[in-house]
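Presenting chain A:
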Amino acid sequence: MSLTFDQAGLRLGEAQILSDISLTLADGEQAALIGPSGAGKSSLLLLANTVYHPSQGAVSVLGRDPWQCSRRELQRLQADIGTVYQAAPLPARQRVVNAVAAGRLGRQGTLASLLALLRPNDAAGISRTLQRVDLADKLWARCDQLSGGQRQRVGIARVLYQAPRLLLADEPVSALDPRLAEETVKRLVDDARTRRATLLMSLHSVDLALAYFPRIIGLRGGRIAFDLPRAEVNAELIEALYAGETLAEDGSGPTEVEAGFPRGVRC
Partner candidate 1 sequence: MTALKLTLAGALLAVSALVSAEEAVLKVSAIPDEAPTELQRKFAPLGAYLEKELGMKVQFVPVTDYAAVVTALTSDKIDMAWLGGFTFVQASQRGKVVPLVQREEDSKFTSKYIANAEAGINSLKDLKGKNFAFGSASSTSGHLMPRYFLQKQGIKPESFFKNVAYSGAHDATVAWVASGKVEGGVLNASVWDKLVEAGKIDPAKVKLIGTTPAYYDYNWTVRGNLDAKLQQKITKAFLKLDPKNPEQQAILELQRASKFIPTKAANYKGIEAAAKEAGLLK
Partner candidate 2 sequence: MLNHPSDPALLPRLLWSGLLLLLLAPTLPLTGFNPLALFDGATLKTLAGFVAGFLPPASDAIFLGEVIRSTVTTLAVATAGLALAMLVGMPLAFATTRALDRHALTGASASRWAEAGKSLLRGLMVLLRGVPEIVWALLFVRAAGLGSLPAVLALGLAYGGMLGKVYAEILESQPRGMARALRAAGAGRWQVCGYALLPQALPELVSYTVYRWECAIRASAVMGFVGAGGIGQLLDTSIKMMNGGEVSTLLLVFLLMVLATEGISRLSRRLLESRRGGATLAAAGMLVPLASLAWLLPAWREAGFDSGSLLRFAGEFLPPDASPALLADIGRGALETLAMALLGTALAFAGAALLALPASGRVGRVLKGLARLLLNLLRGIPDLLWAALAVLAVGLGPAAGVLALALHTSGVLGRLFAETLENAPPAPEQALRALGAGRLRAFCYGLLPEVWAQWLAYALYRGENNIRAAAVLGIVGAGGLGQQLYLALSLFQLPTAASLILAMLLLSWLLEQLSRLLRQRLEAAVGQMA
(Lines give C-alpha, C1' and ligand atoms only; values in the text may rest on other atoms or scores of the structure.)
Protein backbone atom coordinates (compact mmCIF):
# COMPACT_ATOMS: atom_id res chain seq x y z
CA MET A 1 0.00 0.00 0.00
CA SER A 2 1.35 3.44 -0.87
CA LEU A 3 -0.73 5.42 1.54
CA THR A 4 -2.86 4.31 4.46
CA PHE A 5 -4.86 6.51 6.82
CA ASP A 6 -6.26 4.60 9.76
CA GLN A 7 -8.85 6.70 11.64
CA ALA A 8 -6.40 9.54 11.46
CA GLY A 9 -7.20 12.94 12.95
CA LEU A 10 -5.38 16.25 13.05
CA ARG A 11 -5.65 18.91 15.69
CA LEU A 12 -3.85 22.24 15.28
CA GLY A 13 -4.03 24.31 18.44
CA GLU A 14 -7.70 24.43 19.44
CA ALA A 15 -9.09 23.45 16.06
CA GLN A 16 -9.86 19.90 15.00
CA ILE A 17 -8.95 20.05 11.32
CA LEU A 18 -9.40 16.42 10.32
CA SER A 19 -11.30 13.61 12.04
CA ASP A 20 -11.60 9.92 11.51
CA ILE A 21 -9.93 9.73 8.12
CA SER A 22 -9.55 6.18 6.85
CA LEU A 23 -8.43 5.52 3.32
CA THR A 24 -6.00 3.39 1.41
CA LEU A 25 -4.21 4.02 -1.86
CA ALA A 26 -2.64 1.03 -3.59
CA ASP A 27 0.67 1.27 -5.45
CA GLY A 28 0.16 3.10 -8.73
CA GLU A 29 -3.38 4.15 -7.82
CA GLN A 30 -4.63 7.62 -8.76
CA ALA A 31 -7.22 9.55 -6.80
CA ALA A 32 -8.61 13.08 -6.74
CA LEU A 33 -9.47 14.91 -3.55
CA ILE A 34 -12.36 17.37 -3.83
CA GLY A 35 -14.40 19.41 -1.45
CA PRO A 36 -15.22 22.99 -0.45
CA SER A 37 -12.46 25.27 0.71
CA GLY A 38 -11.65 24.74 4.34
CA ALA A 39 -12.64 21.09 4.14
CA GLY A 40 -9.10 20.07 5.10
CA LYS A 41 -7.74 18.97 1.71
CA SER A 42 -4.38 20.70 2.17
CA SER A 43 -4.03 19.39 5.71
CA LEU A 44 -4.72 15.87 4.57
CA LEU A 45 -1.99 16.15 1.96
CA LEU A 46 0.43 17.59 4.54
CA LEU A 47 -0.34 14.61 6.76
CA ALA A 48 0.50 12.36 3.82
CA ASN A 49 3.80 14.09 3.11
CA THR A 50 4.89 13.81 6.76
CA VAL A 51 4.88 17.53 7.52
CA TYR A 52 2.03 17.10 10.02
CA HIS A 53 1.96 14.49 12.71
CA PRO A 54 -1.47 12.81 13.11
CA SER A 55 -3.05 13.72 16.46
CA GLN A 56 -5.23 10.63 16.43
CA GLY A 57 -5.01 7.31 14.58
CA ALA A 58 -2.16 6.44 12.30
CA VAL A 59 -0.78 7.29 8.87
CA SER A 60 1.56 5.02 6.98
CA VAL A 61 3.35 6.12 3.85
CA LEU A 62 4.95 3.76 1.34
CA GLY A 63 4.52 0.98 3.85
CA ARG A 64 6.24 2.78 6.73
CA ASP A 65 5.12 4.77 9.71
CA PRO A 66 7.11 8.00 9.30
CA TRP A 67 6.94 8.69 13.02
CA GLN A 68 8.68 5.46 13.88
CA CYS A 69 11.54 6.08 11.45
CA SER A 70 14.98 7.25 12.44
CA ARG A 71 16.00 10.60 11.05
CA ARG A 72 17.95 9.05 8.25
CA GLU A 73 15.18 6.62 7.35
CA LEU A 74 12.67 9.43 7.41
CA GLN A 75 14.76 11.48 4.99
CA ARG A 76 15.04 8.48 2.68
CA LEU A 77 11.27 8.02 2.87
CA GLN A 78 10.64 11.72 2.24
CA ALA A 79 12.84 11.61 -0.83
CA ASP A 80 10.19 9.31 -2.34
CA ILE A 81 7.31 11.66 -1.58
CA GLY A 82 6.85 14.54 -3.97
CA THR A 83 4.52 17.46 -3.33
CA VAL A 84 3.17 20.13 -5.65
CA TYR A 85 1.95 23.10 -3.65
CA GLN A 86 -0.79 25.58 -4.39
CA ALA A 87 1.86 28.27 -4.83
CA ALA A 88 5.28 26.98 -5.75
CA PRO A 89 7.53 27.58 -2.72
CA LEU A 90 10.51 29.00 -4.58
CA PRO A 91 12.95 31.59 -3.26
CA ALA A 92 12.45 34.69 -5.38
CA ARG A 93 16.06 35.10 -6.33
CA GLN A 94 16.82 31.46 -7.00
CA ARG A 95 17.56 30.38 -10.55
CA VAL A 96 15.18 27.95 -12.20
CA VAL A 97 17.91 25.38 -12.71
CA ASN A 98 18.58 25.21 -8.95
CA ALA A 99 14.89 25.32 -8.09
CA VAL A 100 14.33 22.20 -10.18
CA ALA A 101 17.55 20.51 -9.09
CA ALA A 102 16.33 20.90 -5.49
CA GLY A 103 13.84 18.10 -6.25
CA ARG A 104 16.60 15.54 -5.78
CA LEU A 105 18.12 17.02 -2.61
CA GLY A 106 16.75 14.12 -0.61
CA ARG A 107 18.82 11.64 -2.61
CA GLN A 108 21.96 13.69 -2.92
CA GLY A 109 24.77 14.13 -0.42
CA THR A 110 25.26 17.52 1.21
CA LEU A 111 28.60 18.25 -0.40
CA ALA A 112 27.40 17.34 -3.89
CA SER A 113 24.33 19.53 -3.40
CA LEU A 114 26.39 22.52 -2.33
CA LEU A 115 28.81 22.12 -5.22
CA ALA A 116 25.86 21.94 -7.59
CA LEU A 117 24.93 25.45 -6.46
CA LEU A 118 28.17 26.66 -7.98
CA ARG A 119 27.92 24.55 -11.09
CA PRO A 120 24.74 22.59 -11.86
CA ASN A 121 25.68 18.95 -12.31
CA ASP A 122 22.70 17.79 -14.38
CA ALA A 123 21.76 20.78 -16.49
CA ALA A 124 20.83 18.49 -19.38
CA GLY A 125 18.40 16.44 -17.32
CA ILE A 126 16.87 19.53 -15.77
CA SER A 127 16.53 21.11 -19.17
CA ARG A 128 14.68 18.03 -20.45
CA THR A 129 12.35 18.15 -17.46
CA LEU A 130 11.63 21.81 -18.07
CA GLN A 131 10.81 20.97 -21.64
CA ARG A 132 7.96 18.82 -20.34
CA VAL A 133 6.36 21.92 -18.80
CA ASP A 134 7.24 24.12 -21.81
CA LEU A 135 9.85 26.14 -19.93
CA ALA A 136 13.03 24.87 -21.56
CA ASP A 137 14.11 28.41 -22.37
CA LYS A 138 13.92 29.46 -18.73
CA LEU A 139 16.66 27.15 -17.48
CA TRP A 140 18.95 29.98 -16.43
CA ALA A 141 16.30 32.54 -15.56
CA ARG A 142 15.66 33.67 -12.00
CA CYS A 143 12.35 32.66 -10.42
CA ASP A 144 11.37 36.26 -9.80
CA GLN A 145 11.60 36.94 -13.51
CA LEU A 146 8.77 34.46 -14.18
CA SER A 147 5.01 34.97 -14.15
CA GLY A 148 2.94 33.28 -11.46
CA GLY A 149 1.90 30.55 -13.86
CA GLN A 150 5.44 29.92 -15.00
CA ARG A 151 6.60 29.66 -11.40
CA GLN A 152 3.91 27.10 -10.72
CA ARG A 153 5.17 25.05 -13.66
CA VAL A 154 8.70 25.24 -12.25
CA GLY A 155 7.29 23.76 -9.05
CA ILE A 156 5.76 20.94 -11.10
CA ALA A 157 9.02 20.44 -12.97
CA ARG A 158 10.73 20.01 -9.60
CA VAL A 159 8.42 17.12 -8.72
CA LEU A 160 8.80 15.57 -12.15
CA TYR A 161 12.55 15.78 -11.69
CA GLN A 162 12.27 14.26 -8.23
CA ALA A 163 10.31 11.31 -9.70
CA PRO A 164 8.82 10.25 -6.36
CA ARG A 165 6.92 7.01 -5.72
CA LEU A 166 4.13 8.94 -4.04
CA LEU A 167 3.06 12.13 -5.76
CA LEU A 168 0.89 14.55 -3.80
CA ALA A 169 -0.54 17.68 -5.39
CA ASP A 170 -2.42 20.42 -3.58
CA GLU A 171 -4.57 22.30 -6.11
CA PRO A 172 -1.58 22.44 -8.42
CA VAL A 173 -3.36 24.22 -11.26
CA SER A 174 -5.38 26.93 -9.53
CA ALA A 175 -2.84 29.53 -10.72
CA LEU A 176 -3.02 28.43 -14.35
CA ASP A 177 -5.44 29.31 -17.11
CA PRO A 178 -7.95 26.57 -17.96
CA ARG A 179 -6.22 25.19 -21.05
CA LEU A 180 -2.85 24.99 -19.37
CA ALA A 181 -4.48 23.64 -16.21
CA GLU A 182 -5.94 20.70 -18.03
CA GLU A 183 -2.70 19.97 -19.82
CA THR A 184 -0.77 20.09 -16.56
CA VAL A 185 -3.13 17.72 -14.78
CA LYS A 186 -2.89 15.36 -17.73
CA ARG A 187 0.90 15.55 -17.61
CA LEU A 188 1.04 14.73 -13.89
CA VAL A 189 -1.40 11.86 -14.36
CA ASP A 190 0.62 10.50 -17.30
CA ASP A 191 3.89 10.88 -15.43
CA ALA A 192 2.53 8.95 -12.47
CA ARG A 193 1.12 6.25 -14.72
CA THR A 194 4.29 5.66 -16.73
CA ARG A 195 6.39 5.48 -13.56
CA ARG A 196 3.71 3.52 -11.70
CA ALA A 197 3.75 6.12 -8.98
CA THR A 198 0.80 6.69 -6.71
CA LEU A 199 -0.97 10.02 -7.20
CA LEU A 200 -3.25 11.93 -4.84
CA MET A 201 -4.32 15.33 -6.11
CA SER A 202 -6.69 17.84 -4.60
CA LEU A 203 -8.57 19.84 -7.19
CA HIS A 204 -10.81 22.83 -7.12
CA SER A 205 -12.34 21.87 -10.41
CA VAL A 206 -14.72 18.92 -10.12
CA ASP A 207 -14.77 18.60 -13.92
CA LEU A 208 -11.02 18.04 -14.10
CA ALA A 209 -11.23 15.52 -11.28
CA LEU A 210 -13.96 13.54 -12.98
CA ALA A 211 -12.22 13.71 -16.36
CA TYR A 212 -8.84 12.34 -15.29
CA PHE A 213 -9.21 10.35 -12.08
CA PRO A 214 -10.78 6.90 -11.69
CA ARG A 215 -11.34 7.45 -7.95
CA ILE A 216 -12.83 10.51 -6.26
CA ILE A 217 -12.60 11.28 -2.55
CA GLY A 218 -14.97 13.96 -1.23
CA LEU A 219 -13.89 15.81 1.90
CA ARG A 220 -16.16 18.06 3.94
CA GLY A 221 -15.71 19.52 7.39
CA GLY A 222 -12.57 17.51 7.99
CA ARG A 223 -14.27 14.18 7.33
CA ILE A 224 -14.51 11.93 4.31
CA ALA A 225 -17.95 12.45 2.77
CA PHE A 226 -17.54 9.81 0.10
CA ASP A 227 -14.78 7.73 -1.46
CA LEU A 228 -16.10 6.26 -4.72
CA PRO A 229 -15.13 5.16 -8.21
CA ARG A 230 -15.74 7.91 -10.75
CA ALA A 231 -18.77 6.15 -12.20
CA GLU A 232 -20.64 6.27 -8.90
CA VAL A 233 -20.18 9.96 -8.31
CA ASN A 234 -23.35 11.76 -9.27
CA ALA A 235 -24.61 15.32 -9.29
CA GLU A 236 -26.43 14.99 -5.94
CA LEU A 237 -23.28 13.87 -4.18
CA ILE A 238 -21.38 16.81 -5.60
CA GLU A 239 -24.11 19.24 -4.67
CA ALA A 240 -24.26 17.88 -1.13
CA LEU A 241 -20.50 18.12 -0.86
CA TYR A 242 -20.41 21.79 -1.79
CA ALA A 243 -23.74 22.73 -0.18
CA GLY A 244 -23.70 26.11 1.50
CA GLU A 245 -20.41 27.17 0.06
CA THR A 246 -20.55 30.79 -0.91
CA LEU A 247 -19.01 31.66 -4.21
CA ALA A 248 -15.83 32.60 -2.53
CA GLU A 249 -12.93 34.26 -4.19
CA ASP A 250 -10.78 31.44 -2.90
CA GLY A 251 -8.45 29.86 -5.36
CA SER A 252 -10.30 31.01 -8.45
CA GLY A 253 -7.76 33.65 -9.40
CA PRO A 254 -4.02 33.12 -9.56
CA THR A 255 -2.70 33.21 -6.01
CA GLU A 256 0.09 35.66 -6.12
CA VAL A 257 2.54 34.72 -3.41
CA GLU A 258 5.15 37.37 -3.78
CA ALA A 259 8.10 36.37 -1.68
CA GLY A 260 8.76 39.52 0.30
CA PHE A 261 12.15 40.30 1.74
CA PRO A 262 13.12 43.22 3.87
CA ARG A 263 14.62 46.18 2.15
CA GLY A 264 16.01 49.55 3.08
CA VAL A 265 16.58 48.80 6.74
CA ARG A 266 18.46 51.85 7.96
CA CYS A 267 21.38 50.92 10.10
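A word on the picks: all candidates are chains of the complex that A comes from, given by their letters.
Convention: contacts are C-beta pairs under 8 Å (C-beta built on N, C-alpha and C of every residue); 3 or more make two chains touch, one makes a residue touch a chain; residues count from 1.
What you see is a predicted model; the values in this text were computed from it and never measured.
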Touch assignment for chain A within the complex, options 1 or 2: 2
Interfacial residue positions of chain A with respect to candidate 2 in the complex: 49-51, 74-83, 85, 87, 89-95, 97-98, 101-103, 105-108, 110, 113-114, 117-120, 123-124, 127, 136, 139-140, 142, 144-145, 162, 164, 257, 259-263, 265, 267
